[in-house]
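Here the structure comes first, spelled out in structure tokens, and everything after it is commentary.
A single protein chain has been omitted from the complex, and every remaining protein chain is retained in its original position.
Up next, subunit A:
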């Protein structure tokens, strides 16, 4: 059945091919991603299959997504774009689009429709948060806790992170205001829909900092996604925030006594952008690849290797089992209904405005 659908999808891609791919394409492309398990999932799910379809194609990976915006800006100033396709989080995609460094695209023209014919723009829906952003996955920043250090009543809400009496011990939080401020206000009694309105005011910001002050002494601040899993594994912290995929591999692949706390997980998106200023041949190659790599089956395939939710609605039913562990992946997806009963969607526009200001305040607060 699965084989059949792959064949069908491939067939569809091949049938669609002649119209748009008549022109020459480069036989190498440089893809930029995050490295680690995530990049591996991309290689397994679509880069390798694509390479098999196109003999002689060379795919170079650059693990620079972390600094993609800065590097693309520098490349643009130097007038020499060496990347063909860049994997970035949605907020970075918006910034690149704002700066004219990423190419705007037409979803229905560039991306393949769903197998039932739903156009890509509907299949991806709201997740196309910027004119330049080609969504791939939904991930979330959420908490994991040591099951052996929380007693008989494991934490059930995000506010337990702020409860030092019930759950004594260190916690790890990301060293930036984003997410932490929202959680702090939420646990200070602000309704979810009012969080950004409150955070806009000076008093609201003070309120969030005051809430964070309650646990400040007990926080280990992380800046790399691998920190929290390590701290949890070492028993350095009781509970800590990180990306859900990292926690999945800690729990399922490394078998650590850690469990997920999905409450108030913050959804974020990751996807491709095409840099502006590519040559016609490079652009043709990239478009061909993106069309393949973001089709329904490919995005579903990616979920076999990492617990991030596919960005296409039509991919969700196709999500199967983990490639090595053989466990069902659906319950580990941040988008699974059981996990997504109380979530927050990261407000890109708001943070684009307040990021500079709040970051300065946050760093000053940290240094106090």
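Please note the rule applied: a contact is a pair of C-beta atoms (placed from the backbone, for glycine too) under 8 Å apart; a residue touches a chain by one contact, two chains touch by 3 or more; residues count from 1.
The rule we apply is simple: contacts and distances are computed from a predicted model.
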Given the options "Spermidine/putrescine transport system permease protein", "Ferredoxin", "NADH-quinone oxidoreductase subunit N" or "Chemotaxis protein CheA", which would UniProt use as the protein name of the unshown chain?
-> "Spermidine/putrescine transport system permease protein"
Touch with the missing chain holds, among A:163, A:214, A:252 or A:359, for A:359
On subunit A, residues whose C-beta touches the chain left out of the figure = 66-67, 69-70, 73, 95, 98-100, 170, 175, 220-221, 223-224, 234-236, 349, 352-357, 359-361, 363-367
